Structures are given as C-alpha cells and as structure tokens.
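Missing here is one protein chain; the remaining ones are kept as they sit in the complex.
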Amino acid sequence: MRFLPVLLIIILAPLLGGLITKIKNNLRMRQGQSIFQPYYNLVKYFNKEEVVSGTSSWIFKMAPFAIFASSLAALFYMREFLALIFIFALGRFFLSLAALDTGSTFGGMGSSREMFISSLSEPVACLACFAVSLQNGSTDLLAWKSLPLANTSALIAGVALFLVMIAETSRIPIDNQETHLELTMIHEAMILEYSGRSLALIEAASYIRQMIWLLIIAQVLLPLTDPVGISGSQWLLWSCWYAARIVIVAAVIALLEIAVAKMRLFRAVDFFGFGFVLAAIAVLCAVLGY
Amino acid sequence: MQGLSIFGLLVATFLMVIAKRTPALVRSFRYQSFFLFLATLVIALEERQLNLYVVAGLIFALKVIGIPYFLQYTMKKINVREDLGLIANTQISLLLSLGFAYLSWIFSKQLMSSSETTAILPAVAFFILLTGMFLMIFRLTAMAQIIGLLIMENGLFLLASAVLGGMPFFVEIAIFFDVFVSVVIMGFFVYRINKLFTHIDVNRLSRLRG
Partner (left out) sequence: MSDPLSLFFLATILIVTIPSFVYSIGYLKKEYSPKKILLGQILTFLFVLSMLAVVTVSNMLAFLIAWEIMSLVSYFLVVFDSEHEKSIQAGTIYVVMTHAGTAFLVAAFLLLYQHTHSFDFNLVKVASQTIPVHTRNIIFIFLLIGFGTKAGIVPLHIWLPYAHPQAPSHISSMMSGVMIKTAIYGLIRFIIYLLGVNDTWWGTLVLILAIISCLVGIIYALMEKDIKKLLAYSSVENIGIILFGVGLSMYFMSKNMSYWAVFALIAGLYHLINHAIFKGLLFLCAGSVYKAAGTRNMEKLGGLIRTMPITAACFLIGAMGISALPPLNGFVSEWLTLQAFFMGAWHTPGTDKLFLGFCAAMLALTSGLAAACFVKAFGITFLAKPRSSYAEKAIESPVSMRFGMLFLAGLTIIFGLGAAVIINILSRVAGASLGIDTSAMVFSVNNITIHPLAGNAMSLSPLTMALILVLCGLLGWIIYKVYRKRAISYNTWDCGYYRLDARHEYTATGFSKPLRIAFSFFLRPYRTTKKSGESFYHIKSMTYETHTTPVFKKYIYKPVLAITFKSAKFMRRIQPGSIHVYLAYIAITIFVLIILIRKF
C-alpha cells in the first residue's frame, strides 16, 4: 500500500513537467508541445547511444545512479523534511562532481553556481520548515493535526518554500530550463556532457524531485489530512482535491515563469535573503500564534 | 680571636674595593675567605660541634684554596688584560664603601636593637653583602661579577652564623656545593664569552639586546 503512491508519483512526475510547459506555452498564446512530451523525451534518451567524455572517471559514470537514487529515496522520506533536504543534497553533490569531472568549463561553471545557489537556499528551507514544525510539533510537513487553512505562519512559510523550490527545480528567475546560454545556465550546464541513458536517468530524477517539492508546497499552503475512514465517493473527492492542489501550484509556477525575467546570478543572494526574511516572519507568526 | 677575624674580614673587604686588577681581587677574596674560616673555627672551638668543624674545613678547602685557584687558572687560560674596568674609581669606591659600613652598622643596630658587641658581627656581614653587590654593579669584567657573587655569599654565610648561629648542616653543605658549581659554570661562560667576543667586558654584551 505504501508503494502505490510512490509508484504513482514516479509515473506522474514527467507529466507534471509537461503540464507546466503546456500552461506556459498556452499563456504565451502558443500551441506548445504535447503534455506527454517528457515521456517521449525519456524514451528517446533511453534508446540513444551514449557519448562519454574520455576525460571523465568513474564519478561521471556513477553519478546518474546516485542522482536517481537520491530522488527516488526521497520519496520514502517525504514525511521527514530535514532528511529530505539532506537526501537531495546527496544527489546534488554527485551531480556537481560529475560536472567537474569532464574538465569542461561549462561543467565547472554549473557546478560552482549550483553549489552557490543551493548553499543559500538551504537555510531558507530549514527556517521555513522550522516555522511549520512549530505548528506541527515535528518536521513532518505533511502531517497536520488540525487544518487551520488561514494559518498566516504556514502561508508565509509556504511562500518561502516556494522560493526554495524555484531554485531546486531550476526555474526562472534563478535558472532557466529552456536555454543553453552559458551566461545563464546552471542545471543545464552541469548535465551538458550527459547523453543517452545517463541523461534519461538524470532527467527522470529531476522530474521526481520537482514532483516532491510541489507536493510539499501544496501540502503546506493548502493542507489536507490523510484519507482515514472515509467512504468511496468521499475518497474520490479527496483525490481530486489532492491532485488539483498540485496543479494549482504548477500553474503558479508557470505564471511566474512567463511573468518574470531571469535574475542576474548574484541577485540570488537578495532572492534568498528575501526568502529568509519571509521564513523568519513565519517563525515569528508561529511563535505569536497566528 | 673573634676581634682579629672581624678586623681581617673588614680589611680584606676594603682591599677588594680598592683593587684595580683581577688578581688582586682574587687574592683579597682568598684573605676574606681565610678570615671567615678563622671566625667559623673559633665558633667551632667554642661550641665543640663536629659539623661546624666540617663547615670550617669546607670553607678552607673550597673558598681559600679551590675557587681562587680555579679563578686564577681560568684567567691564565683566557689570557686577557687584568684590568677590572672601574666604573667608579677607587677613591669614590672607598668613600661609598665607608658609607656602606656606616649604613650597615645602623641597620644592624636597628635590626638587633641590643648591645654593640652582638651587633658588630651582623654589621660586618651586611657590609660584605653590600660590597659584593657594589662590586658586581660597578666593575666591568665578568670576573668581577663572579667574585662579587662569591663575596655576597660570604656575607650571607656570616650573617647566618651571626644571627641564627649557623644554618642547618645540610643547607650549609648544599650552598657550598651550589657555589662551587656556579663558579665552575660561570668560569666556563667567561671562557666562552672571551672566545666569542675576544674580551670579557660584559658591558659590550649590551649589543645583544633586542
């Protein structure tokens, strides 16, 4: 039973990526690619031959598995946010090393920037989690004893987590998934040397990670209790609302991506500074009982 | 006999103050030690204690014969000028030491606050102490410093036997040993200093300061 949602998340994760792209394109008045395009891409990657840099070592070959493992393992630790942050850090660590391993300037650049961004996002994530845990009594962000929908603290913490999520899923204004411009790219710069099956694993891992972040933020902003002791029709309603929340967050991301321009890299400090202040306010609200 | 040894000690000390050359200083130190030996012997004869005899014997062996001989030997070996290098000349030194004598007399009387006969021995001891200090400060060569220290030690010994009636035997022996060892070490250092700087004028060591 525990594995069913996990399996569902894995399967639906690329769909979410496709959905965001689709919303973006539609908002731009374009037809856009199919919502299932990520699946086609993955299949294509898996069936392509792979080119491995001769400069690289076993780190480069092993990294996709480590990244995939970290994203997949994170699914089992969604109820323990602190551990989740560290598990994601594991994947990022190996991705950054793999980027350095090829000796390419792009890789080094991506690695350097990624570590810069992630080290700044971690305190924000931690403090936001702290604010939520002050309500919950545990670092399980998905567990709400009661459902205070208009909870100021959780809302603000959710916004702070949203900012972290933007960085973690390499979205505008921190990163841009759509371009390969060396001035701006971070995540794409790191995986530039990957191709074929390895790339497929890394992409799949990214989709899963994005899904996890969306689930968490949806739960913090629009909390929902577990479906315990409810009958069939109610269960259906519950699932619909559960999915709708995620789509809502995805739509917000898409809106933000088309509305905002990418920031200069060093503006990220201000970006996360803002996030940190938001999280601190969330803690204060939690302390004061709002 | 007591009077004779006190007189001898005083004379030897004044001789040191007016000494201009190192051999003279060593010779006077030998005289002083000899009279110290006499004084100790007198007390030993009166008290009839074995350890006092031993102490007297040690004074004779070390301070009258051993150390002066060693100092003369060192001087011969390093072969330098015999000048002591006076900072204050002999006349002024003599005047100052007369002042010291008077000072120690007052000091001793204050300290003992008793008859003049008992005050005389401590007074001489203080005088010897002060003179030793004076020689260390106002003579240039390293030899003078060594002998000054020895003179001070003599004064201390006399003071101890005058005021306390002698220190415990083992302390006495230990001090003798210390003095002997320190003289040997200092002799060695003088030799090294001379070898390095081709003189033993310690004033020139001031170049070594930071």
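All chains are identified by letter, namely A and B, in their written order; residue positions are counted from 1 within each chain.
Methods note: a contact is a pair of C-beta atoms (placed from the backbone, for glycine too) under 8 Å apart; a residue touches a chain by one contact, two chains touch by 3 or more.
Nothing here was measured: the structure is a model prediction, and the numbers come from that model.
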Interface partners of the hidden chain - shown chains only, full complex considered: A, B
Contact partner of the left-out chain, one of A:Thr21, A:Thr102 or A:Ser206: A:Thr102
Selected from A:Asn41, A:Ser112, A:Thr152 or A:Gln177 as touching the chain missing from the view: A:Ser112
Chain not shown, touching residues in chain B: 87, 107, 110-111, 133, 136-138, 140, 145, 202-203, 205-210
Footprint left on chain A by the chain that the document does not show: 46-59, 64-66, 68-70, 72-73, 76-77, 80, 82-83, 85-87, 89-90, 92-93, 96-97, 100-109, 111-113, 115-116, 118-127, 129-131, 133-134, 136-140, 143, 192-193, 196-198, 201, 265-266, 269, 276, 279-280, 283-284, 286-287
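Here is the rule we go by: only the chains that are shown with their structure count from here on.
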Intercentroid distance (Cα basis), chain B paired with chain A, Å: 92
